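To start, the structure under review is shown below, and the notes come after it.
Only one protein chain is missing from this complex, and each of the others stays in its spot.
Labels A and B are assigned to the chains in the order they are written; within every chain, residues are numbered from 1.
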Amino acid sequence: MAYTIEGSTGPWEVVVGMEVHAQVISQSKLFSGAATAFGAAPNSQVSFVDAAFPGMLPVPNREAIAQAVRTGLGLNAKINLVSRFDRKNYFYADLPQGYQISQFEHPIVGTGVVEIELADGSTKEIGITRLHLEQDAGKSLHDQHPTKSFIDLNRSGVALMEIVSEPDIRSPEEAGAYIKKLRSILRYLGTCDGNMEEGSLRADVNVSVRKAGEAYRTRCEVKNVNSVRFVMQAVEVEALRQIAVWEGGGEVQQETRLFDPNRGETRSMRSKEDAHDYRYFPDPDLLPVVLEQGWVDGLRAALPELPDAKQARFMAEYGLSRYDAGVLVAEQATALFFETVAKGRDAKIAANWVMGDFFAALNRTGRTIEDPPVSAASLGRLLDLMADSTINGKIAKEVFEAMVETGRDPAAIVDERGLRQVTDTGAIDAAVEAVIAANPDKVAEYKSGKDKLFGFFVGNVMKAMAGKGNPALVNAALKARLGQ
Amino acid sequence: MSLDPATVRRIAKLARIRVDEAQVEALRTDLNSILGWIEQLNEVDVDGVEPLTGGTQMALRLREDVVNDGGIADAVLGNAPDRNGEYFAVPKVVE
Partner (left out) sequence: MTLTDLTLAEARDGLRAKRFSAVELTEAYLAAIEALNPKLNAYVLVTGEGARAQAAAADAALARGDARALTGIPLAIKDLFCTEGVRTTAGSRILEPFVPPYESTVTANLLRDGAIFLGKANMDEFAMGSSNMTSAFGPVTSPWTRRGDNRPLVPGGSSGGSAAAVSARIALGATATDTGGSIRQPASFCGIAGIKPTYGRCSRWGIVAFASSLDQAGPVARTVEDAAILLGSMSGFDAKDSTSADVAVPDFAAACRRGVKGLRIGVPREYRSEGMPAEIEALWQQGLGWLREQGAEIVDVSLPHTKYGLATYYIVAPAEASSNLARYDGVRFGARTAGEDLVALYENTRAEGFGAEVKRRVLIGTYVLSAGYYDAYYLKAQKVRALILKDFTDVFAKVDALVTPTAPSAAFAQGEKMDDPIKMYLNDVFTVPANMSGIPGLSVPAGLDAQGLPLGLQVLGRPFDEETVFAVGAALERAAGFTALPGIRAGA
C-alpha cells in the first residue's frame, strides 16, 4: 500500500529527491595540501590557496578523485572517464575565491542506483542522477561578537561529494531508508565517515506533493538536514505544509527552506532568495580530469564486499533471514564481528547472541562496535562452552554479564565461579531426591495427573544445584524418579 | 543585443561593484559599444566545433594526498583589514 497523506481533498502522494553532501575521507583538501581533520584551531588548517590569496592555484588531490570513483562504483553508477571542474560564482563571507570549484556540466559519476529495504520486507530502487566533486566553504560564526561575523576557513576547500538522487522517494520511511543505506555504503567504501552530527553527511531534501496520476508539482528544497530522523520529519512536515497551502487555495512557491528540529517545521530562507545567477564556466586553472579505464578497474577490484552482496551471502551461507542479515550488515564492523563469532559455530545461535545480548550490552555500556565490551573471540569461546555442554544456556547469560563487567575470558569466569555444568548423575540424583522429599504434596498432585508441575520440579532441582545441572540429565533423572 | 540601464545595474550587483546612478548611462554606452563590436563573431560558423576549455591541451595532473600546507594562521591572517583574534571579521551577517 503506497504511502499517502490524507488531506481535506483526499489523499496526497509525496515526491522526494535528495542532494546529499558527503565529506570525502582524505588527508588533505581537494585542491591544497592543508589538513582536513575536524576540530582544529580556527584558520590553522588553511593554505594560501584555501584563503584565495592572489596568484594561488588549485592542484587536485588524486585520492579525492579516487574516493569519488569508488563511491560511484559502490552506487552501481557510470564512471565518466572525462569530467571537468567548473566555477560556480557567488559572493559570500566564507567563500574566499568568490566562486566554488564544482562540477556542473560534466560530473565524474553519472547515473546509478541504490536499493533500499522497507519495514514490510519489500525493497525498492532509488535512482542516482549523478555524483560530483566540489569544495566545501568555510564557516561563519555569528554569535562571537555583537556587530561582526567571524570567518574560519578550516573547512574551506575540503572535498565534498554531492550525490543527487532521482525524485523516486515516496514517503518519510523511504527517505530515511535511503539516507541510511547511502550512509552504510559510504562507510563500507571508506569514502565518507557518515557522521551527520559533525556535518560530514548533510542532506538537502527536495519535497513536493501531488494527487495520484498528476505530473510533479512545484518543489521546495529543505536545506542541511542533519540526521536520519530529521530527514524523515522534514519530509513529513514539509509535505503537510504544502498540502495545507494547496488545499487552502494557495500555490506552493519554489524556494529554499530550513528545517527547524526544535519547532518541527520548515521556514523560508529569504536570505538565499536573491536572484542567483551562478555564471558557471569551466575553471580555466584546471584542465579536464581524464581517467584511465585501467585505473578505474583497479579501484573496482579493490572495493570491499558491499552491504547488498554481504546480506545475500549471509542469507545463503548462514541461513539467516533477510531481516537479520540486513541488521548485521548495516555496519561493516558489525558484520565482521558477527562473522568472527559465527566462524566454525552455529551461525543462527551466533546471530541471536550478537543481535540479542551483545547489542543490549553495547547499548547499556554506551560503547561501540569498534570498541566492544566483549570481543568477538571471547563471545565465540562462550558459545563454545555451551556447545560442548560445559555450561548451559542460562549460565551462559550469567557468564556473558560477567564478561561485560570484567572483560575476562569466559572459561576463567566459569572456573572461578564454579559454574561448570554438573553432569555427575550421583549429584543430580541426590538433588532430585531432596526436592521430592521436600514437596510430597506436589509429588502427589503430579502423580494424580497434573503434568504441568514437571517444570516446578526441574526449576527446584536446578535451583538446588545453583543452576549448574545439565538440563537433559536433570530431566531424565526427574522423569525416572517421578515415574516410579 | 543591447544593454538597458536595468541590466547594467543587475550585472553590477552580481559583480558586487557599487555603481552610482550617474555612472549608469556612461557604463551602458561603453559596454554596448564593446558588445556591439563582439557581435562580429556571429559571422563565424562553429557548427560541430568542440569548445576549447583552457590554455593548453594536456590532461590534468593530480597531486598525492599528503598534508604539506596549512598551520600558518598568522600568515593567512596577516593581511586582513579586520582581524579578530584567530578570525577574519566582517559586518554581522544575518541569516
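Please note the rule applied: contacts are C-beta pairs under 8 Å (C-beta built on N, C-alpha and C of every residue); 3 or more make two chains touch, one makes a residue touch a chain.
These numbers were taken from a predicted model, which means no experiment stands behind them.
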Among listed residues A:Tyr99, A:Phe230, A:Trp246 or A:Phe457, the absent chain is touched only by A:Tyr99
Consider the whole complex, including the chain that is not shown, and state which of A:Thr36, A:Gln67 or A:Asn89 touches that chain. A:Asn89
For the chain not shown, which residue from A:Leu286, A:Leu306 or A:Met386 touches it across the whole complex? A:Leu286
If the hidden chain were put back, which of A:Gly17, A:Pro42 or A:Pro58 would touch it? A:Pro58
Had the left-out chain been drawn, it would touch chain A at residues 48, 51-60, 87, 89, 91, 93, 96-99, 149, 151, 277, 279-281, 283-287
Positions on chain B contacted by the hidden chain, ascending: 1, 3, 7-8, 11-12, 14-19, 27, 30-31, 33-35, 37-38, 40-41, 43-44, 46, 49-56, 58, 60-61, 63, 72, 75-76, 78-82, 88, 90-93
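Methods note: only the chains that are shown with their structure count from here on.
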If you average the Cα atoms of chain A and of chain B to get two centres, how far apart are those centres in Å? 41
Note which residues of chain B are touching chain A in the complex, please. 14, 16, 53-56, 58-73, 75-77, 82, 84-95
Can you tell me which positions in chain A touch chain B when the two form their complex? 26-28, 32-35, 41-51, 59-65, 84, 91, 93, 140-142, 144-153, 269, 271, 277, 279, 282, 284, 286-290
